[in-house]
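Presenting chain A:
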Amino acid sequence: MSASPHVAVRNLCVTVRTPEGEPLRIVDGVSFDIQRGDVLALIGESGSGKTTIALALMGYARSGAQISGEIRVGDATFEGSGGATLAAQRGNRITYVAQSAAAAFNPSRRVIEQVIEPALIHGTATAAEARAHAVSLFEALALPNPKTIGSRYPHELSGGQLQRLMAAMALITRPDLVIFDEPTTALDVTTQVEVLQAFRKVVREQGATGVYVSHDLAVVAQMADQILVLNRGTVREQNSVQAVLETPVDDYTRTLLAAARPVIKAATPQVAVGEPLLSITGVHAGYGPIDRNGRAAHPVLTDVTMNIGRGAAVGVIGESGSGKSTVARVVAGLLAPTAGTVSLDGEPLAPALDGRTREQLRRIQIVFQNADIALNPAHSVGEILGRVLRFYHGTSGDQARQGVAELLDLIRLPAGIADRRCDELSGGQKQRVNLARALAAKPDVILCDEVTSALDTVVREAILELLAELRRDLGVAYLFISHDIATVKALCDEIVVLYKGTRVESGLRDTYAAPPFHPYTDLLISSVPELRTDWLTGVGLQSSAPFANLHESPDLCRFVPRCPVAIAGKCDVAPPPLRLMTAGNSVLCHRAEAELIRMHP
Partner candidate 1 sequence: MNVTSILRAVRRLPISGKVGLVLVLFWIAIAAIGPFIAPYPPGSFANEEVFAGSSGQFWLGSDFLGRDVLSRLLSGARFTVGLSAVAVTIAVCIGTGFALMAAVGPRWVDELLSRAMDTLISIPSKIFALVLVAAFGSSLVLLTLIIAITYVPGNFRIARSLAVGLVRLDYVEVARARGEGRLHLALVEVLPNMIKPLFADIGLRFVFIVLLLSGLSFLGLGLQPPDADLGSLVRENTSGLAEGALAIIAPAVAIASLTVGVNLLIDAATQGKAR
Partner candidate 2 sequence: MVDLSSTALSRRGLLGGLASGLVLAPADRLIGKPRTGGRIRVASIASSTADTLDPAKGNLSTDYLRHYLLYSGLTQYDSQVRGQPALAVSMETRDNVVWTIKLRSGVHFHNGKAFGADDVVYSLMRHRDAAVGSKVAAIAEQFASARANGKLEVELRLTGPNPDLPIILAAPQFLIVENGRRDFSVANGTGPFVLHAFSPGIRTVVRRNPNFWKPGKPYLDEIEVIAIPDELSRVNALLSGDVQMINAVSPGSVKRVRASSGHAIMETKSGLFTDLVMRRDHPVTGHPDFVLAMKYLMDRELIKRALFRGFATIGNDQPISPLDPYFNPDIPQRQFDPDRARFLLKRAGLLGTRLPVYVSPAANLSVDMGSILQEHAAQIGLKLAVNRVPSDGYWSTHWMKHPLTFGNVNPRPTADMMFSLFFQSKATANESGWNSPQFDKMLIEARQATDPARRKAIYGDMQWLVHNHGGVGVPVFISLLDGYDRRLRGLFPIPLGGFMGYTFGEHVWLDA
């Protein structure tokens, strides 16, 4: 038993049918073994077949797909009989943690019912035993209120909590094999660390064999023993984590590794001189009806101020819910601020679209994150770009066609693409077109809202490259919004950190290389996984927040409930001051510069 691997896959192929009815292999001749107690990472970009392989281990293929080849997990095989099939082991001996727990939990059932359901339907425990086991798993996974958290509904819980609850569900039957399918991709970095640590802890405690599917090498480095690099359904390289990270043999692996270490793209950081091009001053904004005090029912931004110089690139970083996208919407005029102003070249802009001139609108362009919904699928690329040319510049006919061709050239796409519809393009191509639409206006500033977040690492690299080039060649300024500090550092000269709608820190890029930081910035930076296997062990989880139970107040520092260094009698009573650090960055904190430096681990 110990001699043979726990999982053995030989020549696995998965075939689907194209809309034209032709067969297409999305997994082609994949073979690997996993020893009992080991974690194998399947890594690759979207379309590499990594999830398909993971699902095949459960004898499961998404609709219309055909599995062939040999798969053995423990005693069960794909084509086995009775209880010895992979399908019969689903949820029992083999379990699964899905990518988006928010979507994979049934929204209308209480979490605990779902967590213990596998144990009940497979008869591995009574309801009472399963509940007790679940609570112990919740504890092990560092979930708050482990006894009661299960009685809540999925929508009442955060993404990180759900992801851990899903892990508990996967472990409730004490399985032999757990499949993690991109379990942290949808999470904020700060949450990701906690979840990864919880996962690693329980996997080790349970001694389960694991398959970890991810596109993120740094994450995989923390979790896996072995790495299988996949590209378009074939194996490019299989080796231990250490070996893959340090001595990759395959070109593709090297590309992946390179993309995972973004390099700084900006040519020369330009320091804003004189009047800024765009200035955002004391902006408050929110959604819902506005009350008598001029405050929105659901306030998002509180007193946000930042300037963007001509040709500058300012990054805005924060986790989900930080209000970073709202900044772009306010600047673009899509959301009128409840207070504060946005000025262009010193001239205040009307709060809403209606009051702005076409010229003002032209000078500020916005690019959204998801090109799938940012480009109208009913129009061709030429129509989308042509419309902007006609709208702002009155170009039409041959001139417009010429203009479209020039734009496509600018974003490195062939001119022939103008006649195609967006849904015929790849993700990267779409994002380029998305960008070109903004460029067509010949704007002074482009608001980039998470434009690289939905892309694979390699494609992301290329888009960042393009953005840097365009800035250099056209002198256009960026307000670059992202949740990923590495991306922002790669492109921007100046970075603003938002937390729950307040600007907690701002400064030039270089000030983010070393402390002093705002405690939240510190957490953000230290949460980014690094390409070394011992990173997760090294990162100290600052779980001790003295004011964890303090209710958030708009007047106090919003970060207090999570802050490990909050000061009693200060942070919980008075609004924090804005301190200018010697490096030039300003930080919204009660702690002085020296304290902040000292506190950095």
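Candidate entries met the following condition: all candidates are chains of the complex that A comes from, given by their letters.
List of remarks:
Simple rule for what comes next: a contact is a pair of C-beta atoms (placed from the backbone, for glycine too) under 8 Å apart; a residue touches a chain by one contact, two chains touch by 3 or more; residues count from 1.
In this text the structure is predicted, and so the values were computed from the model without any measurement.
In the assembled complex, chain A touches candidate 1, while the other choices in 1 or 2 stay out of touch. Only residues 19-20, 332-334, 353, 356, 358, 361-362, 365-366, 368-370, 373-379, 387-388, 391-392, 437, 441 of chain A touch candidate 1 when the two sit together in their complex.
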